[in-house]
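Some chains omitted; the rest stay in position.
Lettered A and B in written order, each chain numbered from 1.
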């Protein structure tokens, strides 16, 4: 069942330790088959060295395990909530990568301070509110997804253009069209969080990126006029497009 | 004599350099056989590359060497004190891991600022008082254990729920039901100390975890209602437990 997707999700999970994003078992990636309405997720608490593609657990959009011998990630209800409310995403990753966690602990957005940020995130990566006592007791993991979605709605953010969030006092979630792209976005978040931390210690004055620079870098890589990389029509003409 | 425990303690010691917790020979792990009242500890000042299971030294709860050709760790009296006063622990680790040492040097608790902390430590990891001149001269290593135990008593902390402490101006000690779990706890302490340092530089206002979030994360992994991982009854039902 969903063997290709299991392989893809397995490989995306295995990139987490290679990219320095996880300690021990503290991270998980999932990927969804939107047609079947089923997603595949890492089992809970399994060491990366021991993980196998066939260990992946299949879950439906009610959050029920459909196939799998092992327990799914304890964060499964968060993944379920996000897949239900962000209908265009194909993969989700949760880590406790240390720089993103530092901003989450401080309840501070990861601000857009350099063009690497703008290449991937079209604005600040928001720190969603920490959960209230009632939200924690009622449905902790589900409400973790809910606070992210609520933050995107309140701030009128486009989840495709800002494909990550921090949950305050907890850590980062990232997503994307595929599990692999979600992992990429999680790594970018970690890198810019590190750079932002140091920039903010050097100065806190007048360093937010202006909107026109955000626009330039974001649209250089995304959408119809993108010209970064090998897979778009605009790249060839770009090199010589001026003078 | 205690060959299985020697192997177990040896392997726990060898994890220290792999986890980035030691420079040179600056760390030691021990493990106890409670029935026999004997514990096994790394010899003093031996390079990790040269260490062998049979080098482990057997010590009794009076701190006397019972078996072993080499001298035990110079921190042996600290281990003895902790085994005598924390009767439910099965392993102890001492390192000079740099982030925990930075908090120890500043004589500041490693505060509970994120859920990774709460997963392992049910509250702040205390910075025990530095030893007085008299305590140092009388019995330095023994009193290093004593200041830890005194701090837990004075603050009414449960050493099973907060399985680590800093000794001010010195460094971290961690413990657990097994030597391997003690090493795990030492690594968690190092990771959260790093994250806490950066969070505290971003802001020092209003960032302590509330008790209800500590409760949630701690009991998600510990005790009768735990549902993280593969080895408990609650995990399977958790994934779909709401909606």
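The rule is short, and it goes like this: a contact is a pair of C-beta atoms (placed from the backbone, for glycine too) under 8 Å apart; a residue touches a chain by one contact, two chains touch by 3 or more.
Note that this is a predicted model, so its numbers are computed, not measured.
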item	value
Copy number across the full structure, from 2 displayed chains	4
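FYI, only the chains that are shown with their structure count from here on.
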item	value
Angle of rotation relating subunit A to subunit B [CA atoms, steps of 5 degrees]	90
Interchain centroid distance [CA atoms averaged], subunit A/subunit B, Å	33
Residue numbers on subunit A that touch subunit B, as the complex places them	23-24, 26, 43-46, 59, 62-65, 70-72, 74, 76-77, 96, 98-99, 101-108, 130-131, 133, 136-140, 142, 169-171, 197, 200-201
Residue ranges of subunit B touching subunit A (in the complex, touch as defined)	113-116, 184, 187, 191, 194-196, 198-199, 201-203, 206-207, 209-210, 212-213, 216, 220, 227-230, 235-236, 238-243
